[in-house]
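Just below is one structure, and these are the notes that go with it.
All protein chains of the complex are present and in place, except for one that has been dropped.
Chain lettering (A and B) follows the sequence in which the chains are written, and residue indices restart at 1 in each chain.
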Amino acid sequence: MVPDIPLAWFLLFADATFAVGLFGVLTRRNPIALLMAIEIMLNAANLNLLAFWRYGTPAVGDGPLTGVVFAVIVITIAAAEVAVGIALVLLCYRRWKTADVDRYDTLSG
Amino acid sequence: MPTTTPQPLVPLAREWLLIAPELWLALWGLVVLLADVAFFRDAPSARRARFLGILALDGTLIALLLALARVVPSPLGIELTNQDYSIFGGTLAADPSTAWLSLAVLILLSLLLVLSPTWDFTDHWGEFFALVLWSTVAMLLLIAAEELLTLFLALETMTLCLYVIAALERDRKRSSEAGLKYFVYGSVASAFFLFGLSLIFGLTGTTRLHAVREALVGSAGSLGLEGNIAGSVAVLLVLVGLGFKLAAVPFHAWAPDTYEGAPAPAASWIATGSKLASFVAATKILAVALGGWAAQTGSPDTPGWALPVALISAASMTLGNLAALSQRNFKRLLAYSSIAQAGYVLVGVVAAGVSRDPARAVGAVLFYMVTYSFATLGAFAVAAWLARDLGTDELDDLDGLGRRRPIMALCLLVLMLSLIGLPPFAGFFGKLALFMSALETGESGRLSLTWLVALGLINSAISAYYYVRVLRAMYLRPARGDVGRSLPSGVFWPLTVGAAVALFFGLIPGALFEPMQAAAVPLLASGEDPRGLSPETNPFATRPTEEDAARARELRRQQIEQGRQRLQPGTPGA
Partner (left out) sequence: MSTLLAITVFLPLLGALILFSTPGLDRRTARQLALMITLGTLALTLILTLAFDPARSGPQFAAVDDPSAPAPAPNDSSHPAYGYRWLDTGPGSGIRFALGLDGLSLVLFALTALLMVPSVFASWNSIDDRPALHYALMLLLETGLLGLFAALDVILFYVFFEFTLIPLFFLIGLYGGPERRRASVTFFLYTLAGSLLTLLGVIALVLVHQQFSPNHTLTFSIPELTAGLRSLPWSEWSAQATSSWTSPQALIFLLLFAGFAIKVPIFPFHTWLPLAHVEAPTAGSILLAGVLLKVGGYGFLRFNLAMTPHGAAFFVPLLATLSVLGILHGALTALAQSDVKRLVAYSSVSHMGFVTLGLFTLSQVGLEAATIQMINHGLTTGALFACIGILYERYHTRDMAQLGGLWSRLPLFAFFLILACLGSAAVPGLNGFVGEFPILLAQFARDPVYAILASLGMILGAYYLLMMIRRLLFGPLREPSDHSSPSPNHTPALDHHHHHHDHQPTSSSIPPLGWHEIAGLVPLMIGIVAIGLFPQPIFDRISPSLREIATGFANPSLSTPSSTALTSPTPPPALSRPSTTTSQTPSSITLAVQDPRR
C-alpha cells in the first residue's frame, strides 16, 4: 500500500492557516480584512475536523459522519457570522465615515 | 453525529414535547417579527415598543408555563431524578439541570422584556424582540447541550443575536462601536474555541461530552496532560474561547466597552442570560468532557486545566475589582463588577474539577450565577432608567435617589449588598458555598486553593469600596438633576424582583440551593448512565448500542476503503 498523505501534514497545514488568520486579526485595522482573517481561522478548524474525520475512528455510539457534519455546520455558521459582521461594519462606516477600527473610539478606559 | 437509526413516531413526539418551550419561543420570535412588519410599520416607535413588548412578553409567559410543566408531573414533565436523560440521540439533556435553569432564564427574560420598552432607544423594535427571543432559545439549548457540535451551534446562535442587539441603539455612535467590538472579540474567541474543539474531536473521535470524558479517562486521562502537546493546546484554546465568552481577565477587553456602549437592556442580557448559559456550558465542557484533564483529584497544581483556570479566576477578581474602583459610568462599573464576579464563579469551576464532591461545587456555581443574574439585571434596570430620563448613566446621576425614590433606592441597596456578599442576602451564601467547595478539595488541594479563596475574600473587601460608592451617591449625597422623575413599571419589576430574590434566598438559601444541587448531579452524571430516556418512561427510546457502533465502524471502514481505491486505482486493496 502506498502511504497516504500523513495526518500530520493536514494538521500542520491547519495550524499554519490558523496562525495566518490570527496574525491577520492582530495586525489588520480594516474591519473587512478582520472579517476575512476570522474566516480563515474558522476554516483552519474545518481542515482539522475533516482531517480527523478522514483518519480517525468514530467512538462507540457515534455515527460515521460527525466530522463532516461538524464542518458543514461550521461553514454555515461562518456565513451567518460574515453577514452579521458586514452589517456591523457598514453601520460603523456610516457613522464614522471611515473603515479603520482604531478610529472607532468613543468608548475607552 | 450520533447514530440516526429510524425511530418510531411516539418517542420522537415525546422528544419534541420535551423541548416545547424552546420551540415555542423560536416560533414566537417569528410571530413578533411578522406582527411588526404587518401591523406596526407606520406606528411611532414608542408605541411599537409597547405593543411588541407586550406581545413578546405574552409568548414568553406561555414558554414559562411550558417550562414549568417540565418540573411538575405532566406530559412535558422531566424525570427529576439524578439520572442524566438525554434526547435527540444524546445531543440535548432533559434532566433537572435543564428544567430548573431554563426556568430561571425564562424568568429573567420576562423581566428583560418588561424593562426593554420603557426606554425608546431604537427604531427596530420587531428585530430587537425577535433577536432577544432567539438568543434566549440559543441559551436554553446551550444549557441543555450534551454534545460539542450542538453546544457550539447554540453558542454561536446566541452571540450572533447579541452582537446585533448591542448595536441597535439609535443615533448613538457608542452603540455601534460596542456591537462591532463585541463582534470582533466574540468571533475571534469562537475561532479559538472551535479550533480547540476540533482538536478534542481528533483526540477522542467523538463530540459527545460523556464519550469525550470516557475516551480521555481511558487513554491519556490516566496520565493527565503531562507531555500531551495536542491535548494541552486543545485545553488552552478552549480556555481562551471560554474566557472571552465569560469576560474573564485577560480576555475581558470587550466587556466594559460593550456594556457601556450597548443600550442597557441589551447589555443586561449580555451580562446575565448569556453569562449564565455560558457558565453552564463552560462547566459542562471543563468538568464533564475534560474532567479527566482537570488535575489529579485534590491537587490542583498537577498538569491540567485547574491551575490555568485558577489563575484566570484570580486575575479576573483582582483586575476586575481594581479597574472598577476608578469608574464613573454606572454601566461600566457594572461591567467590571461582572468581570470580578466571573472570577468568583470560576473558583467554583476549579473546585468542580478537583473536588472530591464536584456536584457540590457545581451546585454552588449555579446558585451563584442565578442570584448574580437577578441582581445584575436589577442594577441594569436602574441604568436604563437613568439613560431614559437623563440621557446619561453616570454614577453621579444616582445622587439623592434615597430621598426621591426610597423604595427603588432600597432595592438597589439590597442588590449592591448582595453583590458585595453581605449577609443576609443571597450573594453571601453564594460566596460561602463557592469558597467552601473550593476548600473542600482534599488534604493537599485544600492548601493549594486556600490562596485563591483568601484572594476572593480580599477582593470582596475591595469590591465593597465601589459598591459602597453607589450607596453613598444614593443616600449620603444631596439630590441633583432630575433623577427618577417618573418611575416606569418596566424598571420597577426587574428591580424589585431582583431585590426580592436577593433577600429571599438570603434568608432561606435552601429554597434555591437544593434545586441547584439537584440540577448539578445529573449535569455531571457520568457517561455510564443510559443514553436516551429510560425504558420505563419511554419504551421506544433507542440508544446507541455496541452493535450500532460496530455497524458504524464497518460502514466507515468501507467508505475509507472505497476512497482509497478511488485515489489509487492501480494498487490492489489492502
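Keep in mind that, in the parts below, a residue touches a chain if its C-beta (ideal position, glycine included) is under 8 Å from a C-beta of that chain, and two chains touch if they have at least 3 such contacts.
Note that the coordinates shown come from a computational prediction; the quantities given were computed from them, not determined experimentally.
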Left-out chain, listing which of the shown chains it touches: B
Per the touch definition above, residue among B:Val217, B:Leu236 or B:Leu432 touching the missing chain: B:Leu432
Residue of B:Leu180, B:Leu333 or B:Leu417 in touch with the missing chain, whole complex considered: B:Leu417
Sites on chain B contacted by the missing partner chain, in the whole complex: 357, 360, 406, 417, 420, 422-424, 428-429, 432, 435-436, 439-440, 443, 446, 450, 453-454, 457-458, 460-461, 464-465, 468, 471-472, 475-477, 509-510, 513-514, 517
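By definition in this document, only the chains that are shown with their structure count from here on.
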Separation of mean Cα positions, chain B and chain A [Å, integer]: 24
Of chain A, residues touching chain B in the complex: 1-2, 4, 11, 14, 18, 21, 25, 31, 34, 38, 41-42, 44-46, 48-49, 51-52, 54, 56-67, 69-70, 73-74, 77, 80-81, 84-85, 87-89, 91-92, 95-96, 101, 104-109
Residues of chain B defined as touching chain A within the complex: 1-4, 90, 149, 152-153, 156, 160, 163-164, 167, 173-174, 176-181, 183-184, 187-188, 190-192, 194-195, 197-199, 201-202, 204-208, 211, 215, 256-257, 260-261, 327, 332, 531, 543-546, 548-549, 552-553, 555-556, 559-560, 564, 568, 571, 574
